[in-house]
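Heads up, one of the protein chains got dropped from this complex, but the rest are sitting where they should.
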Amino acid sequence: MHKKNTISNNQIKNLLITSVIGVGILSLPSNMASILDNDGWLAILVGGLLIVPLIFMVDRLFKMFPNKDIFQIGEEVLGRILFTILLIVIIIYTILTLAYAIRVFGEVIKGYLLDRTPIKVIIITMLLAACYLARAEIEVLGRMATMVYPILIGLIIFLVLLSIAEGDFTNILPVFNADFTLLPKGILISLFSYAGYEIILLAYTTSDNKKDALKYTLRGLFIVIGIYVITFFSTLSQLGVNQLKRRIWPTIAIANEVDLPGYFIENLDGIVLTLWVLIVYTTLGPILYTGGRALAYIFNTRSHDIFILPLIPLIYIVSIIPDNIISVYENMGIILGYMVIISAMAIPILIYLVALIKKRRRKA
Amino acid sequence: MLISKNLQENTENIKAIFKDCDDIVYRNIEIGKERIKALIIFVDGLVDKIVISEFAIESLLNSEDLKNNMENIRANIAEKASTQHLAIHDVKEEEDLNKVVDAILFGETVLLIDGADKALIMSTRAWPARGVQEPQTETVVKGPRDGFTETIRFNTALVRRRIRDPRLKVKTLRVGRRSKTDVVIMYIEDIVNEKLLQEVYKRIESIDIDAVGESTALEFLIEGNYLSPFPQAESTERPDAVAASILEGRVAILVDNTPFVILVPSTIGTIFQSTEDYYTKWPMASIVRSVRFFAAFLTVLSPALYIAVTSFHPGLIPSVLAFYVAASRINVPFPAVVESFLMELTIELLRESGTRMAGPIGSTIGIVGGIIIGQASVEAGIVSPLKIIILAVTTISFFAIPNYEWALSLRVIRFIFMILAAIFGLYGVMLGIVTLMVHFAKLESFGIPFTAPFSGLGLKDGDLKDTLAKAPLQKLAFRPKFTFPKDKRRYRRR
Partner (left out) sequence: MKRFFFIIFLLPLLVGCWDKVEIEQRLFVTAIGIDLNHEKGEEKDKLTVTYQYPNISAIGKNAESGTSTFLLTANSSSVFQAGRQFMSRVPFPFHYKHLKVIILGEDILKEESLMRVVLDELNRDTKINKRVRILATDRTAKEILEAILGKEQRTEGTIYATVRDNTKTSSFTSKSLADLITDFDISGVTLVPKVSLDEEKNFVISGGAILKDYKFLDWLDANENKIINLINGNMVVDTIDVIYEGNLISYAITETTTNRNIKFNETITANIDITIEGYLQGYILDDKNTVSDNETVLSMEKTLEEEIMKVTRRTLGHLKDVKADLLGIGEHLSKFHPREWEKIEDQWDEVFADAKININVDVKMSRTGLTR
């Protein structure tokens, strides 16, 4: 029978995918094209490949400590005090990421769907809805991700069909003509789009088949990379590299440009955006959940749901600090870029390395 | 309290308990040459009086053996009478007075013999009951037409007829302090999952309530999440549905006095299955299944989408349509929100009054009311024609959903979506959808996640093949996984 608090590897994979793909996908092609012109996809690809060793590392870490969850491992490896400090960093990262994501979300919805509704209302309602998911257990997150995943794939397939129908593939040329000294900068920025993968740190312990978990998480990562690269090519072929650089949210723009012969549907951007609400939601929920779990560990409570609601005002306040969307992307974006590297990458690497060292020392 | 050997004492005790119950019959007889006194007690109306007269009283009174007999009759008179003289198919001994009282109330006949410390309980249950008829709420075009009745024993028989396997187990429980309703659990021993079965037992046995009238009361008591607007178990009137479900690894809960049988666990896939699907060829059945999901979608969201699109985002519909809709709404005094609420509430009224009046009057009210209200409102200029179409779509989709309780829950949700759409347009509708999805993801039916076919058990395990579509039987060789059955294969190709 279905055991409590376990999720299947397939659900973990779907959780990874839907958590990572959120607000970033809207502006990623444009950001990459601004740096690397037609070769922006390279930065996306390399950025994603850089995450692969991290996934291996996570798998190894959990195999070193079978049946322990990440909090127990962290405490054992780093000691309670140091680990708690690191967790506080992670909680700040969570709040920042959520504030950024929800602000961008609010701006997009306000721009395209609800012109006059105050952005604060959009933010608060979405945050409250995200609470509902974040307060649940990991298995509910897994199920939700599995339900949303086909919708996400459907959207991507739609994008692909669009670009085949409307796109001019010569727009992808010229290739390899960009200034490759900028490649590291591009990779750095693309790394940020993979934030959210750290949900697997929480989900790994609850997998029902730990042996094969690695296969699924890797598969999930590759699907994310694939989706990002496809989106890049899709927007590039339809908009051309100059327009791509100019538009802030190219992914929505291409839905707008559909001109079906029969012209039954116009202005598909409304429909695409409506579905995109779902995709952002599955990013916000798990990240909020992570924050709650971290707080639950620090305060040593049984369940994390009481911490979710208090986080909301914090996130709201941070999200309305920037005055406009440019400020969001520049200021918050940059701070977040660094925080991602610290929280999502450096901290897990740290835990792993210390665990390795301790293990070696024990053997010796 | 125990039965005493003294008949007089027993009689007084029982008559005291049944004071002011004028439908209890007390028949005194004397047995044998020694004229041993005996008392027969039963409830008039719950027993088959012929059986008592001919097979109990007559056997005892006219027994040659007893008449001519001898020594030691008194000694084990109860046992002798039961094994040698009572020509009744089922006789038990009982020494607890309370149980004897229960037995009488269940329609058994009690025989108390002076000198015996046990009472004899004879099975004579017979009461006015409906014959087996076609179930009213779930009709099929091509399939068996027998439906359950209010007598639990007939119902178990109807299921037994379809599964002639000794591993089909029938366990009886009694629920309700005062109603002492018979509740029977049926399952197949080597298919059903142990934990599921234990969960069912646990939940039923933990109920402490005065009375359980019928199965829905029981269903709502054993549900995990009683606050959710959605039921977490199914009920059906059809024996073929119950038999099929048991064979899939589910557990059936039968309740006396109602023809509706509860099936657990239920998932979002089973909600949309109907027995008709299994009697139709697979392409048609598959399309119909998908149509049902679409119908559920429509019945919940149509009015909300209408409000959202006309009031917030007219850019989403093609220009020509937008202009026509605007033209048709020019002289309508109410905004789309108010219009929608008015019409939807009116339809609810109609539906309710149609249910009150049974038979042809009810359906006439429905049709006539619908036509008049629809036509007249448009002519009077209160409502736009598009709204009437939306209304019709909503109502018709409601009837396409096989599970009635579910359809009702969805109707309620519809109003919430309308409010959300009225405030936030399509964004509000999405907020509602997202919340609903999380609610479903959280919902569990007896430990089985409610969204099981879609949310984690994967494509291979036959669940989706029987949920979104209807694969032919040859392709459904394995039982669906959501019940976690022990014996997985149900069809073998030779």
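Going in written order, the chains are labelled A and B, and every chain counts its residues from 1.
One rule holds in what follows: a residue touches a chain if its C-beta (ideal position, glycine included) is under 8 Å from a C-beta of that chain, and two chains touch if they have at least 3 such contacts.
None of these values were measured; they are calculated from a predicted model.
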Touch criterion as defined above, residue of B:4, B:139, B:328 or B:409 at the omitted chain: B:328
Residue among A:26, A:51 or A:253 touching the omitted chain: A:253
Touch criterion as defined above, residue of B:320, B:358 or B:380 at the omitted chain: B:320
Hidden partner chain, touching residue among A:83, A:112 or A:297: A:112
Where the unshown chain meets subunit A, residue by residue: 111-112, 114-118, 121, 125, 128, 170-171, 173-174, 177, 239-240, 242-243, 253, 256-257, 259, 266-267, 309
Residues from subunit B at the interface with the omitted partner, ascending: 310-312, 314-315, 319-320, 322-330, 332, 335-337, 419, 422-425
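Definition applied: only the chains that are shown with their structure count from here on.
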Centroid spacing, where centroids are CA-atom means, of subunit A and subunit B in whole angstrom: 45
Interfacial residue positions of subunit B with respect to subunit A in the complex: 193-196, 312-313, 315-319, 424-427, 429-431, 433-435, 437-442, 447-449, 451, 454-458, 484
Contact footprint of subunit B on subunit A as seen in their complex: 1-2, 7-8, 10-11, 109, 113-114, 117, 122, 125-126, 129, 132-133, 136, 139-140, 142-144, 146-148, 263-267, 270-271, 274, 277-278, 281, 285
